[in-house]
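Only one protein chain is missing from this complex, and each of the others stays in its spot.
Naming follows writing order (A and B), and every chain is counted from residue 1.
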Amino acid sequence: MSAIARLLRAREAGILVMLVLFVAVVSLIQPRFFSAETLRIVLLAVPLILVAAMGQMMVLVARHVDLSIGSILGFSAIAAGMIFRDYPELPLYVGFAVGVLSGAALGFVNGLVVTIFKLPSIIVTLGTLSLYRGLLFILSGSKQIDPNDIPEPLIRMAQTSPIDIPWIVIIAYAVAFATWLFLTYTQVGRQIYAIGSNPSAAPLRGIRVMPVTILVFTLSGALAGLAGLIYAARFGYVNPGITGVGFEFTVIAAVVIGGVSINGGVGSVLGTVLGVLLLGSVQVALPILGVSGFWQNAIYGGIILIALVIDRTVRQGGLRGLLARGGA
Amino acid sequence: MNSIDKPTPSTTTPTIVVREAAAPRPRWQVLLIRPETVTLVLLVVATIVASRLSPFFADLGFILESSTYYIEFAIVALVLTLVIISGEIDLSPAAQMALSACLFGTAFKAGLPMPVAIGVSLLAGLVMGAFNGFLVTVLRLPSIIVTIGTLILFRGLAQVLAGDKSIGGFPSWFVGIDYRMVGIVPVPVVVFVAASVLLGLFLGITIYGRQIYQIGTSEIAAIHAGIRVRRIKMGLFIASGLVSSIAGLMVASRLGSVRYDLASGAELTMVLIVMLGGTYIFGGRGSILGTFLAAWLLVIIATGMTVANIAINAQLTVMGLLLIVSIIMTNAIYARSQR
Partner (left out) sequence: MLRRNLMLAAAFGAALFAGAAQAADPVSIVYIPKNTGNPYFDSIIKGFEDGCKKLGCEFTTVAPASAEATSQIPFVTAQIQRGVNVVAISPNSPDALNQVFDRARSKGTIILSVNSDMPGNETHRDAAILPVDFTKTGPSQVELLGKQIGYEGEIAILSATTDAPDQNVWIAAMKDSLEKDPKYAKMKLVTIAYGDDDPQKSTTETEALLANYPNLKGIISPTTVGVAAAAQVVETAKKADQVKVVGLGTPNQMRRFIENGTVEAFQLWSPYNQGLLAAHFAVGVKDGKIKNEAGTTFEVEGLGTVTVGENSVIKTQADLTTFDKANIGEFNF
């Protein structure tokens, strides 16, 4: 009992076991899955989710949730794409700056509304999910950014780099590493955990909840914006009505699998990375196993619920504890 | 309710009282400064603006016909109002509508008689509602995230079940509920009005109604007062599932066919209606009257913009803004009245 419980409590180990088991089972059914080619596909599929998941993780740790990241991703990708299209003479980093900063600005607005008016973030971001999508249609004039208008160097970032691993993969893990540094070694990073574990006690400990919360939403927005550029690099075009739609659910699923608690205060970069890898593997495994894409959403939904139940079970000291308390 | 027709007595007989420590707010303020009043004012303003925007708007028959596209969501929003007053939330009804409707379509296509197919759909609603209720009341998971999970799960299952196919061919007595009229009023609107009256009475005058408010105000106090909190919450989630499946059947009847993407994204519309109606997002306050008025407000805004050929991007923007502004206003009003 205690050994299993300890293993389960070490969330990262648990997720790693799940990941290994998943790969093993799929490889048994379809040996082709266990190949360098599949690894390459998973590595390429993951960065988009990983970058946004780092932001969402911090939001969840602070006991909030951000449903608007799909629309932010779309908005930033369109904004950057319009720079690429209308000012092709500008260097690439200008587009990156526009994408990340516009994402940060939208995230900042989320944080501002949530903290000033003390509103539940889920409802606020449900509203901005629609609002930002509307704004991005207005901004783009409902026009798609065609592959022609995406600069060649950006597309190559999804294909190669000086060390042969595509740039977007490098960027994604760099972002994860930076997030880990931020959460572990800075005071603000640790305050995010404190706020999430006990929001009412945080001010008593001298934490300024409002600016930290706004910062978390701003970071989430900025990272969704960066994900927008990764989207443009990987898929080669940006469509106002398609780009980022439903993306929030994929990311929330990945983060929740990664052991981040929706009750705040709990969550690690390593766990999230493993969660994203697990989800990415599922995404890649489905077509290789020949499972209809129609199953994808049902699986994501099921995974979120299972992860929630596991999270609950672990925190209450196993199933017995859960049922004992539940019976009260 | 009486806030509208009662004039302000305090203005006619100025209360000359020596200021005591904390003067109670004048009666007219208590009666008039309520979220429902704001909704009503917005409804009037929206109607005037919409009539100005397009000469084709001001036509009762047209508005009633257009309302049938939103009224299904409004019917669900009535039950959602109770759920939110009790301090929980349910984001999955739109997905429940889709799954129960797809189950209905599949059952019908499998050759089951219509009453059985309808029964299957209603049963599915009950089961889905009970599933949400189980996760929230027994496993004590927060409803806000549970119902995001079930929202994805139910919609995903509908997709697995029906693929991308449109399932139709229902008998003609079933199809076209929105073109059946009572006088000039389409049947779905009659259903909505009747449901509003019933739920309004339920919430307003029964013991259960009062208990729902108490649970939302303070769950711990409610438990100490001997209220069966978990049973009531379970009942609310089941009611939400049941009404969702009824709404799903109404859509199936209106369209004459079902598909997995039915009502997709409608969770926003439903939450928007409840919030516009002045129900407090943290529970304990709100009314069916507010939701009733808000449903018409939404109908007027959506129909007004559509008939004026206002682009959909402006519509998305307006809906998103409205949701946020309405919660902020409701919060502000309740904050005032608590002082």
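One rule holds for everything that comes next: a residue touches a chain if its C-beta (ideal position, glycine included) is under 8 Å from a C-beta of that chain, and two chains touch if they have at least 3 such contacts.
The structure presented is a predicted model; accordingly, all values stated were derived computationally and were not measured.
Visitor: Any idea which of B:Leu78, B:Leu153 or B:Leu262 touches the chain not displayed?
Guide: B:Leu262
Visitor: Touching the hidden chain in the complete assembly: which of B:Leu32, B:Leu53 or B:Leu126 does that?
Guide: Residue touching the chain left out of view: B:Leu53.
Visitor: Pick from B:Tyr69, B:Phe134, B:Tyr208 or B:Phe282: which residue touches the chain that isn't shown?
Guide: Going through B:Tyr69, B:Phe134, B:Tyr208 or B:Phe282 one by one, B:Tyr69 is the residue touching the chain not shown.
Visitor: Give me the subunit B residues in contact with the hidden chain, please.
Guide: These residues of subunit B touch the chain that is not shown: 49, 52-56, 59, 62, 65-66, 69, 163-166, 168, 175-176, 178-179, 251, 254-257, 259, 261-265, 302-303, 306-318, 321.
Visitor: List the residues of subunit A that touch the chain left out of this view.
Guide: Touching the missing chain: residues 32, 35, 37-38, 41, 44-45, 133, 137, 140, 142-144, 146-148, 158-159, 234-237, 239-243, 245, 283-284, 286-288, 292-294, 296.
Rule of thumb we're sticking to: only the chains that are shown with their structure count from here on.
Visitor: Can you compute the centre-to-centre distance for subunit A and subunit B, using the mean CA position of each chain? Integer Å is fine.
Guide: Comparing mean C-alpha positions, subunit B is 31 Å from subunit A.
Visitor: Quick one: which bits of subunit A touch subunit B in the complex? Just the residue numbers, please.
Guide: These residues of subunit A touch subunit B: 65, 113, 117-120, 122-124, 126-135, 137-138, 142, 249, 252-253, 256, 262-263, 292, 294-302, 304-305, 308-309, 312, 322, 325-326.
Visitor: What residues of subunit B sit close enough to touch subunit A in their complex?
Guide: So the residues of subunit B touching subunit A come out as 89, 135, 138-142, 144-146, 148-157, 159-160, 163-164, 267-268, 271, 275, 281-282, 311-324, 327-328, 331.
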